[in-house]
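All remarks here apply to the structure that follows.
One protein chain is absent from this view; the other protein chains keep their places.
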Amino acid sequence: MSPDPAHGTPPGTPAASAGPAVSAPEAHVMVGNADLFVNWSRKSSLWYLLFATACCGIELMQAGASRYDMDRFGAVFRATPRQSDLMLVAGTITHKMAERVKRLYDQMPEPKYVIAMGSCANTGGPFYKDSYCVVKGVDLLIPVDVYIPGCPPRPEALIDGILRLQKIIMKKKNYGVKA
Amino acid sequence: MEALAISLVNAVPLLAGVPLWAVTLLLMVVVAAVILVFALTFEGVGSLVLRKVAGDIQARIGPNRVGPNGMLQFLADGVKLVLKEDLIPANADRLLFKLAPYFAFVGSFAAFVVVPFGVGLIAADLNIGIYYVMAVTSLVVIGVLLAGWSSNNKWALLGGMRAAAQIVSYEIPVGMALIPAVLIAGSLSLQDIVRSQSGLLGIFGWNLFHNPFTFFSFFLYFTAAQAETNQTPFDLPEAESELVSGYNVEYSGIRFGLFFLSEFGDMFIVATLSTACFLGGWNVPFFNAGTLPWIWGNLFSLGVFLAKAFTMVLIMMWVRWTLPRLRVDQLMRMAWKYLVPLTFVNLLGVSLWLLVFKGKGIPAMIASLFG
Amino acid sequence: MGLKAYMNDIVEAVVTTAKGMRITARYGVDPREEVTLQYPEERWEIPEGYRGFLHNDIKTCTACTMCVKTCPVDCISLESVRGADKRMVLASYDINIGRCMYCGLCVEVCPPKSLKHTSGYEMASVTRGELILHFIAEDAAEIKARVARQVAEAAAKAEAQAAAKAAEVPSSGTAEVAKAAEAAKAGAQAGPKAAEVPPSGTAEAAGAQASAKTAEVPLSGTKAPDVSSESAKAPVVEPKAAKEGENKE
Partner (left out) sequence: MTTRTDALPTQEMTINMGPQHPSTHGVLRVILTTDGEVVTRAVPDVGYLHRGLEKIGERVTYAQYMPFTDRLDYLAAMNCNCAWAWAVEKLAKIEVPERAEYLRVIVCELNRISSHLIAFGSYTADMGAFTPFLYGIREREHVNDLFEMICGNRLTYNYARVGGVSGDAPPGFLEKTKEFLDYFEPKIDEYNNLISYNKIFVHRLANVAVIPAEEAVAYGLTGPNLRGSGVPFDLRKDEPYSVYPKFDFKVCVGTGERGTLGDCFDRYMVRINEMRESIKIVRQAVAQIPDGPVLAKVPRLFKPPVGEVYFRSECPRGETGIYLISDGSVNPFRLKIRTGSFVAMNIFEKVTKGLMIADIVAVIGSFDIILPEIDR
C-alpha cells in the first residue's frame, strides 16, 4: 500500500491540503522528481471502473465514446475493480446497492480515487426529498475526491472533473513525507 | 551461440584468457537482455498502437495528451501498474497466484529467441524452431489456467477453463497449418524456412504463393493462431462482457501488467511466424539482402521483417475491432469441424503437390516455362 | 450438413467478415470520419436555452418563494424578511446545484424572471459545500439585523412624526423626552436581534448595502464562502426554507 495521505480523510476535507509539506526542498530534489514522475504516471493513466447504475451511466458512456473520447487523457474502462484506479459513481445508489458500492471500493487497489458524478451521487439528487430508499450522497459510503454537479453532467463536465482530479493527483506527496 | 563465442574469442585477443563457457554465458545474457528490451518496448508500444488503431476505427482520436501526441501513454500505464497495490485475494492459492503471470509472460517472451529478425539476426537458430515456438507458447496456457484456478473466483475459473479447452483445440490446426512451410523448406528451423523463400523470384518466392494449398494454409494458420493467442473474435478466456475480465479478473498491478504484456507478445509471435513461414520473412522482391555487407544486410532485413510483422499485427488489431466474439461451443465447433479437417486436407494437398511437381511451386514452374 | 452447406458456411463467414472489415477500414483511414471534440480546447456550442446551472439575479428577485415552492427536490433555500418599505428583502438565497435536477420548473414560474439557467456546466469541486451556490455573500443574520434596524428606524421615524404632530398641539416642551421613549419602544418591538447588534450607525449599513450589491456570486468553483462550515454540516444540509416549499395548496 502506497502512502497516500489524502485517503481515509473524512469527506469534505480538501484533499490537496491534507498531505504534510516536504520539509526542506533542497534535500528532496530526488524525492520531488520522483513524486512528480509517479504522480504524472498515475494521473495519465486513470483507468475507470465500468460501474454505471443509472442515467449518468449513459453520459459516462457518451464521454468515453467518439465525440468526447476520454481515452485521449489515458482514461479507459476496466470491467473489474482490481484493475481500476478510479471509481466513477455514476447514478443513484440505493440502500440495497450501498453495500456493493462499498465492496467494490474495497476491492480496488491503492491508490484509488472516487468521482461522484451527478446529483444522485452527490447528494441523492432528485430522490433526496421523497425517496425512502436512496443513499443521500455516496460520500456517506466511500471517500469522494471530486464532485461533479449536473443531472446528469454533460460529458464535458465529466472530463472537467477528471482534469480536476488530475490536478489533485499532481499535488500528492508520495515520498519523503515524515510520518 | 557457442560458435559466435568462438568467433568472438578469435576476433578479440583480449578475451583469449577467458574460458569459453564464460564468454558464451555472457553473450547469452546480453542477447537475452536485448531481446527482453525489444519485447518490452514492442509490447508497450503495441498497447499504444492498439488504442490508436481503435481510435481511428472508432471515429475518435485515442490517447493524445500524455507526452507528445500520446507517445508516452504506455510508459505512464506501465509505471502506474508497477506502483499499484498488489492485491492477493484472501482465499487465493498464494503461490500459484503469484506464479501464474510469470508463466504467461515467459511463454510469450521465450518464443522471441528463435524469431529470425534478419539474415544473421537470430538469438538461437534452433533446428527445431517451429516446434520450440509451439511448445514454449503453450506455457501461456499453463499461466492462464493457473491464474484462473488460483484466483478462487468463479469467473476466473471459467476463463481459465475456456483458455485450456481453446488452446488445446487450436494447437492442432496451428501446427498442421505450419507444416506446409516445413515441408517446402525441408527444415524445422525458422531461418531455413525463410531462406527457402528467398531467390530473385521476388514476391512469388514466398510460400504464400507457392501453390494454392499454401495460400489457404496461410489464412487457416492466421485464423487458428488468433484463437490460440486469445485475440478477438476468440478472446473467450478474457471475454470482458461475459466473464467480467476472465482469468485475470482478480489480478491487479504489475501481475496484471505481465498478462497484459504477454498478450501483445503473443500477438507479435503470431505475426512473426506468419511472416517467416508464409510471407517470406526478411526477403524482398528482386533483392537479396545476403549480398550486402553483414551489418547493412542485417539492418535492411531487420527493417523488412519488422515491417511485415507489424503489418500483420495491424491486421490483427483491425480484425479485433471489427468482429464480435464467438460462443464457446461455436469455438470448439469451428476448431474441430472446420479448421482441423481443412488443415489436414490442405496438408495432404501440399504433400501431393510437392510429390507430383517435385517441390516446385507455381511461380517456379511458370518461370521455368520461360526458360 | 451436406458439403454444400458446409462450404456455404465458410464462404458466408469470410464474405460477411470482409464486408465488416471494409467498413471499419474506411473509418480507420478516412480522417474526415473523426468526430472527436478536443474538449478543453474546443467546446461544443451550447444552444440557446440550455439548462445549465441556475443563477439568480438577486437585484431583481422579489423573494416571492415561487421557485422554492415549485422545486420538486428542494434544492433552493431562501430566507427573507419584510423590509422597511413593506417589500421582502432577501436574507439568503442558496441553490444546492448538487441536488438540483435541472428541470427548469423554477425558471418557468419565476415572476420577475430573475432566476435563469446559465450555460455553465463545469463545476467539479473537491468538497460538497462548494456545490451550494450562495447568491448573497453577506451573512443572513447580519442582513436580518440590518433590516430589523431599518424597520425599527422607520417605525421610530413614523412614530416621531406622529408624536411631533401630536406634540404640536399641546406644547413643545416634552418633545425630546417623548421621542426617546418612542425610540426605546420601537427598539423593544424590533426584538432581541436588533439589540444584539452593536450600535454602529448608518455607515456600516451603507457598507453592507454596497457589499450586497456586489454579492452576486459568479459561477465559479473557487468562490465558496464557508466551505468548512458546510463540510462540517455535510452530508445533510437542510434547506432553510424547505418547510415553506411543501405543497400546502
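As written, the chain order gives the labels A, B and C, with residue 1 at the start of each chain.
Just so we're on the same page, a contact is a pair of C-beta atoms (placed from the backbone, for glycine too) under 8 Å apart; a residue touches a chain by one contact, two chains touch by 3 or more.
What you see is a predicted model; the values in this text were computed from it and never measured.
Student: For the chain that is not shown, enumerate the shown chains it touches in the whole assembly.
Tutor: Taking every chain of the complex into account, the missing one touches A, B, C.
Student: Return the single residue from B:P68, B:P293 or B:P324 that touches the missing chain.
Tutor: Considering the complete complex, B:P324 is the one touching the chain left out.
Student: State which residues belonging to subunit B touch the missing partner chain.
Tutor: Missing-chain contacts on subunit B: residues 54, 57-60, 154-155, 158, 161-162, 232-233, 235, 239-244, 321-330.
Student: Name, in rising order, the residues on subunit A that touch the hidden chain in the full complex.
Tutor: For subunit A, the residues touching the absent chain are 49-55, 57-59, 61-62, 65-67, 79, 81, 91-92, 94, 96-97, 100, 104, 126-127, 129-134, 151-152, 154.
Student: Which parts of subunit C are in contact with the chain that was left out?
Tutor: Within subunit C, the residues touching the omitted chain are 9, 12-13, 16-17, 19-20, 23-24, 35, 47-51, 70, 72, 101-105, 108-109, 117, 247, 249.
The rule is short, and it goes like this: only the chains that are shown with their structure count from here on.
Student: For the protein chains shown, what form does their contact graph take: line, ring, star, complete or other?
Tutor: Drawn as a graph, the chains make a fully connected set, so complete.
Student: B-C versus A-B: which has more C-beta pairs touching?
Tutor: Greater number of contacting C-beta pairs: A-B.
Student: Closest chain to the overall C-alpha centroid, by per-chain C-alpha centroid: which is it?
Tutor: A
Student: Measuring centre to centre with CA averages, how many angstrom lie between subunit A and subunit C?
Tutor: Their C-alpha centroids are separated by 27 Å.
Student: Pull out every residue in subunit B that's touching 2 or more other chains.
Tutor: Residues 58-61 of subunit B each touch two or more of the other chains.
Student: What residues in subunit A touch two or more of the other chains?
Tutor: 66-67, 69, 72
Student: Touching residues of subunit C toward subunit A in the complex: what are they?
Tutor: 34-40, 43-44, 53, 72-74, 96-102, 121-131, 227, 230-232, 234-236
Student: Which residues of subunit A touch subunit C in the complex?
Tutor: Subunit A residues touching subunit C: 11-16, 66-69, 72, 119, 122-126, 128-129, 136-137, 139-140, 144-151, 153-157, 159-161, 163-165, 168.
Student: Within the complex, which stretch of subunit C touches subunit B?
Tutor: 9-10, 17, 20-21, 23-25, 27-29, 33-36, 38
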